[in-house]
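Encoded as structure tokens, the structure appears first; notes follow it.
Missing here is one protein chain; the remaining ones are kept as they sit in the complex.
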Amino acid sequence: MAEFMEGLNITALGVTVVFAVLTILALVLYFVGWLERRLIEREETAAPVSAAPEVREIKEEKPAIPPKDLAVITAAILAYTAEKASQLRPLPFKRKVSDAWRLYGVQSSMEEVEDFNYELGKW
Amino acid sequence: MAEFMEGLNITALGVTVVFAVLTILALVLYFVGWLERRLIEREETAAPVSAAPEVREIKEEKPAIPPKDLAVITAAILAYTAEKASQLRPLPFKRKVSDAWRLYGVQSSMEEVEDFNYELGKW
Amino acid sequence: MAEFMEGLNITALGVTVVFAVLTILALVLYFVGWLERRLIEREETAAPVSAAPEVREIKEEKPAIPPKDLAVITAAILAYTAEKASQLRPLPFKRKVSDAWRLYGVQSSMEEVEDFNYELGKW
Amino acid sequence: MAALEQAIIDFFEHMGLLNLTVGNIVMIIVGLTLVYLAIRYGMEPLLLLPIGISAVLVNLPLSHLVNWPVAPQLPPGMEENIFATMAYLNQQYGPPGLFDLIYYLLIKTEIVPLLIFFGLGAMTDFGPMIADPKTALLGAAAQIGVFIAMLTAIALGFSLNEAASIGIIGGADGPTTIYLTTKLAPHILGATAVAAYSYMSLVPLIQPPVIKALTSKEERRIRMEQLRPVSKREKIIFPIISMIVIALLVPTAAPLVGMLMIGNLFRESGVVERLSKAAQEELMNIVTIFLGLGVGSTMRADSFLTAQTLMILGLGIVAFTSATAGGVLLGKLMMKLSGGKINPMIGAAGVSAVPMSARVVQRMASEEDPGNFLLMHAMGPNVAGVIGTAVAAGVLLSVLG
Amino acid sequence: MAALEQAIIDFFEHMGLLNLTVGNIVMIIVGLTLVYLAIRYGMEPLLLLPIGISAVLVNLPLSHLVNWPVAPQLPPGMEENIFATMAYLNQQYGPPGLFDLIYYLLIKTEIVPLLIFFGLGAMTDFGPMIADPKTALLGAAAQIGVFIAMLTAIALGFSLNEAASIGIIGGADGPTTIYLTTKLAPHILGATAVAAYSYMSLVPLIQPPVIKALTSKEERRIRMEQLRPVSKREKIIFPIISMIVIALLVPTAAPLVGMLMIGNLFRESGVVERLSKAAQEELMNIVTIFLGLGVGSTMRADSFLTAQTLMILGLGIVAFTSATAGGVLLGKLMMKLSGGKINPMIGAAGVSAVPMSARVVQRMASEEDPGNFLLMHAMGPNVAGVIGTAVAAGVLLSVLG
Partner (left out) sequence: MAALEQAIIDFFEHMGLLNLTVGNIVMIIVGLTLVYLAIRYGMEPLLLLPIGISAVLVNLPLSHLVNWPVAPQLPPGMEENIFATMAYLNQQYGPPGLFDLIYYLLIKTEIVPLLIFFGLGAMTDFGPMIADPKTALLGAAAQIGVFIAMLTAIALGFSLNEAASIGIIGGADGPTTIYLTTKLAPHILGATAVAAYSYMSLVPLIQPPVIKALTSKEERRIRMEQLRPVSKREKIIFPIISMIVIALLVPTAAPLVGMLMIGNLFRESGVVERLSKAAQEELMNIVTIFLGLGVGSTMRADSFLTAQTLMILGLGIVAFTSATAGGVLLGKLMMKLSGGKINPMIGAAGVSAVPMSARVVQRMASEEDPGNFLLMHAMGPNVAGVIGTAVAAGVLLSVLG
């Protein structure tokens, strides 16, 4: 019985804390959302010239493909994939394009070295 | 010499056990095979209506591609892959399709959420 | 001050060792390069008949694709990929081509078993 | 020749077959049942298949994959010291089998459950919850099931620590259940883990009757407004803010929520795709294998084949049912307060089991009205339920741990 | 300035070059030879390249990648306690180098060999053996080579434990060899591992003469009936049944066979493709790297450069030759009993080395008769040989371990 009473106490505490924490989290999220809307408004008033260009960069234009063509290509590739899956084995992982740089001249080599991923990132 | 005698004993034991185990395994496999054939027979007598539909589902119909076309497509893709391997680097792993759901309306969002792989499986 | 003197000593030692090691390494590399050129010359004198065929094997002939076609295919695939990325989820990793061997007869099975990668390598 | 005979006799005396107990046989059948359910009905196969098959394997006698007990009697003061514990167990029970190493080094140290949470974070899109923060409360309401199940377990005679581990099943979060049980009551880990994953996959059967019983047809037909868009910036800020807020309020929930949110930040930041992919795939897959094998290896006849286990399986249903009810009832309250703008069914999705309970809600909504799309609205409570359960576990840990 | 001179003198006294022994030089050459064979002739490069290059590295003096001995003298009672052993070694020999950690934590605890078996299970299609179970006996017959090599080793003066580790080379299974040697005779691990992997890659040279000597042209021309189809259900049941049968009969083989079959169940179940892929790829690759580096790091001059090592390399040939002969001879017996329906050559494939010995058989068959396809028939004994060797290792462990 003592255990059950303690269980009740834990329950009261637990329910209170869970609700409190998620309520606070929700309030914070409302505040962040409100801030975000204000920020966007201000950025828009500040005009297309300034501010956070890297956010917009992300939404690249992509050339539209007519839905019908899209469906046809999809169907073709899927059918092809299904058909070939049992015969084709994956091409070996093409890791070393390496010597290219001396064959294709210095210009092309630039791209390759940028690919050089020691720093594991982009520059 | 004592060691060699013990070696002989171990050999006798080992050869016996290896043969015994694999013989028993073979017998069990014969039994499983016999059971399987009986089960299949019974399923077939029980007709195309009932039983284990999910086993059959697996064998999906796939539209046949004429072998010649298949060969052409294969050749094209392989040639293409070989040609591009040195110039193209892998597209970055496209992980976040995310915001799609609010842009394409609720209908399309359904599929995406089904993609939501918290449970790591299919439902 | 004693620490600084020791630091100077370490610096002298360190700079000496770093330069010594990289100089030795450079000399060894010059030697390896000289050896390599001699080896290649000797191989070439020994004529196209003999020697190190596996080095040459690597440079396979690949059928040329006209650059324009290449560009078109690339553009098409990239556009297609971009378009589909939000709808298509990756095809499940097609791991088991398995039963193929009994369906397509013994000949085709050979290739498959060679694919069998217990030994994790090529034979 | 006598020596040979002796060797053969010795060998056969140590044959597993002659040492098989009834308990072993029952456990093997239990394990095979899990394997069958996983393969035949696709019940959470990523966990139940490894759990089932390793339960089979460890119950084949003398197989040396497990040599150490799951909940050993330790000298006083050693309990808390994992290094001393392992050295002691090695002394007492011989060198560890592979599954002992997995259990003691990877699961008992919480490495595996926390890395799973890390991967889950990298897999989860908290967008729906950010778009409509009030739905987070429904994720809180569902935790009521945790406490109702806990109280029921106490009433049935379980100790407080056991009852808390049983209650958390109602959170419908496998890794949280494993995390808490390992800390509070490791001897029932097999039972609570199996219950959690089994019922998670049975959500589509358990929830609909409860939801129907608590809502009217009109309520189920309520349509909701489309969610507002969520910016990339908000998605990046969310894991950081959540981690800070929750860890400041409930430090004992910090490991779970922290790892979840680090994973989510990797996902949303967009600058560490390599790591985010690794968290979701290579690391996640490897860790999932070890989780399944390690949990399954705790299912030994002596600790699993008890009346307790059956009661735990029963209490799991209590937990899931009351969690669903809790969510739906708060949903009804919010419906009334909002003037009918909220469909109470989405409360049921507060039982995380992402995204299954959200799909249950969507399915029930379209049954009543094919044009009613609640899925994204149900995803809010659904992901909030993950956080809610972690907080509940934190409270239980802080009081009992 | 005197201090600087002293520092320089000290530095040069600890220069590796001045501490290089003849043994080191020979071992470096041995390591480079393995690297050369791996790259130039593709001899099992996935193992022999890492083994070779780490053998080179650990024989460069004072390099601190290995600080602990491979087979240390331990105080009584410590041998079995890995935790006490490591603390003791740290005390005696200083902190562990990277390769010490790999060897003691990952290989000596059997984690790596067992995970390799797990991955192999996920890679292996047991279909041909299920289709024609009697070929499993040929996988048993090839194990005769294990015992013949063991007896020869005893006759040459090796201890029982060493002889058993040497014999198992004849099983043509790298991980099983490493597993057994680590348990029975860790000081010869380098030699047995190198022998096992080297001869596995030399199977195409070793087997044909033996097969030709034991079979007539007519026997080699025997064609066999096509194998029956195997259902998905059988493939799923197979790993479960095999695990149970073998673990009940030979519990000491349970870790190896158990992990193999869990991997295979992951593969065949079709419901855990993520995990099956992880077992075959990410986990397998990582584990293979550690296996190669760890084994190579045991190749130190003092324990490797002995007459024993040369004898072990010689005994490896004995093992492979007699294993091939054992398989072929049982093949001939089965041919007679079946009235000429079985081609005796497929017995040679009982030497696992999957799929190389099966390909050897196929190649020899098509040399005699281009229309004779034995590959799938040879795969039966081939995969059975993996199980057979694990069982043989289990017997040796139970008697000597």
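Note that the chains take the letters A, B, C, D and E in the order they are written out, and that residue 1 is the start of every chain.
In the analysis below, contacts are C-beta pairs under 8 Å (C-beta built on N, C-alpha and C of every residue); 3 or more make two chains touch, one makes a residue touch a chain.
What you see is a predicted model, and the numbers here were worked out from it, not measured in a lab.
Remark: the absent chain touches shown chains A, C, D, E in the intact complex.
When the full complex is taken into account, the listed residue touching the unshown chain is E:I53, out of E:I53, E:I107 or E:A196.
Among D:H64, D:K277, D:R359 or D:H377, only D:K277 touches the chain that is left out of the view.
Only one residue from E:I286, E:I317 or E:L333 touches the chain missing from this view: E:I286.
When the full complex is taken into account, the listed residue touching the unshown chain is D:S269, out of D:N19, D:S269 or D:T306. Listed by residue number, the positions of chain C touching the unshown chain are 3-4, 6-8, 10-11, 13-15, 17-30, 32-33, 36, 39-40, 55, 58, 120-121. Although one chain is not displayed, its contacts with chain D can still be listed: residues 80-84, 87, 109-111, 114, 236, 240, 243-244, 247-252, 254-255, 258-259, 262, 265-266, 269-272, 274-275, 277-279, 282-283, 395, 398-399.
By the touch rule set out above, chain E reaches the unshown chain at residues 7, 10-11, 14-17, 20, 28, 32, 35, 38-39, 42, 45-46, 49-50, 53-54, 56-57, 60-65, 83, 86-87, 90-91, 94-98, 101, 281-282, 285-286, 288-289, 292-293.
Just so it is clear, only the chains that are shown with their structure count from here on.
Averaging Cα atoms per chain gives one point for each, and the point farthest from that of chain A is the centre of E. Computed centre separation for the pair chain A/chain C is 29 angstrom, with centres defined by C-alpha atoms. Counting only residues that touch two or more partner chains, chain E has 228, 232, 249-250, 270-271, 274, 277, 395, 399.
The multi-chain contact residues of chain C, meaning those touching 2 or more other chains, do not exist; every residue touches at most one other chain.
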